[in-house]
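Just one protein chain is left out here, and the rest sit where they should.
Here the chain labels run A and B in written order, and each chain numbers its own residues starting at 1.
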Amino acid sequence: MTGEQIIFILTALFTLGSGFMVVTSRNLIHAALWLVSALFGVAVTYALLSAAFLAVVQVVVYIGAIAILFIFAVMLTRKDMRDQGPQMNSNWWFGALLSVLVFVGLFFLLQGWNGLSRTASEIPAGFDAISELGDALISPDAYVLPFEVASVLLVAALIGAVYVAAFNRK
Amino acid sequence: MVPLSWYLIFAAALFSIGLFGVLSRRNAVAILLGIELMLNSVNINLAAFWRYGDVLQMTGQVFAIIVFAVAAAEVAVGLALVISVYRRRNTVVADEINMMKW
Partner (left out) sequence: MGILTGWGMPEIAAQILIGFLGIFVLVALLMVLDIFLVWVERKVVARFQDRIGPNRLGPWGLIQPFADIIKLIIKEDTTPGGADKVVYNIAPMLSMMSVLILWAVVPLAPRIIGVEDLNIGALYIIAAGAIGTLSIIMAGWSSNNKFALIGAFRQVAVMVSFEIPMLTMLLIPTIFAESMGLNAIIEAQDIWFVWLAPVAAVIFLIAAIAELGRAPFDMAEGESELVAGFNTEYSGMKFGMFYAGELLHAFTFGGFMAILFFGGYRFFGLEQVSAFLAIAIIVFKAFIGYWIIMWVKYTLLRIRIDHMLGFNWKFLTPLAFVLLMVTALMNALLAGYRDGSSTMWIYVLGMFLSNVAVGWIALEVARAYSRRERQKVEGAKKVATT
């Protein structure tokens, strides 16, 4: 058991545990905070995969913006400070069955692929992932078009969200 | 070293946990929380395949960044809709939002 394997197992258990608490927490604010810890676990996973930029952007975008948005939304959509009523709907056993089936199905699907247990190759020396990523995002024969379309999507989402949630005085 | 299979199984488990959240929660905001977990699991898959494949091809990381942007946009619009529905119908329980117009 190398150190890297131990760290990965701890991170994976932490993230999966937090994810489970997200979907089973009765108190919605607690669910949002468990989401924060799950997202942090995912950021640690990115760091383990040497995707440093993804790890930092995960913390900035997901934890610093999306999780806070969730907390605000939970606060703005509750009639009082306590949760009432059951928090799982009446078909939750079917949801559990389906998710277990999906997991088992994915597991067996992966077993049938022979490249499964390959290990990571060494990163070549002097490889600067950030500048390679920057080149890939803006060079015309790489991914500049999805990048620009994503920015248009974000502007559309910005305008749409502001319009939908604006307080209309009638 | 950590074999690729561990990362993929981890992502699959996170995906199914998110799926369980989406299918069985009553509150609309809680459903969106489950969707976030699913999107994160997909991102882990992409990053793992980038690392364990050809590191010089940045496709995996670029795809993951686009997924970040799309997830952020979707959460923003989704929560705006939920808040707007709450203002009209005074409820966020998904079962009770079942009439198009009264």
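Note that in this section contacts are C-beta pairs under 8 Å (C-beta built on N, C-alpha and C of every residue); 3 or more make two chains touch, one makes a residue touch a chain.
The shown structure was predicted, so the numbers you read here are calculated from the model rather than taken from an experiment.
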Omitted chain touches shown chains A
Touch with the missing chain holds, among A:Leu13, A:Ala52, A:Leu109 or A:Val155, for A:Ala52
Given A:Val23, A:Val42 or A:Ala67, the correct residue touching the omitted chain is A:Ala67
Contacts from subunit A to the absent chain lie at residues 3, 29-30, 33, 36, 52-53, 56-57, 59-60, 63-65, 67-68, 71-72, 75, 81, 128-130
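In this text, only the chains that are shown with their structure count from here on.
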Interface with subunit A, subunit B side, in the complex: residues 1-10, 12-27, 29-30, 32-34, 36-37, 40, 43-44, 47-48, 50-52, 55-56, 58-59, 61-62, 64-66, 68-77, 79-84, 86, 90, 92-95
Counting only contacts in the complex, subunit A reaches subunit B at residues 2, 4-5, 8, 12, 15-16, 19-20, 22-23, 28, 31-32, 35, 38-39, 42, 45-46, 48-51, 53-54, 57-58, 61-62, 65-66, 69-70, 73-74, 76-77, 79, 85-89, 91-92, 94-96, 98-100, 102-103, 106-107, 110, 115-121, 123-124, 127, 129, 132-133, 135-137, 142-143, 146-147, 150-151, 153-154, 156-158, 160-162, 164-165
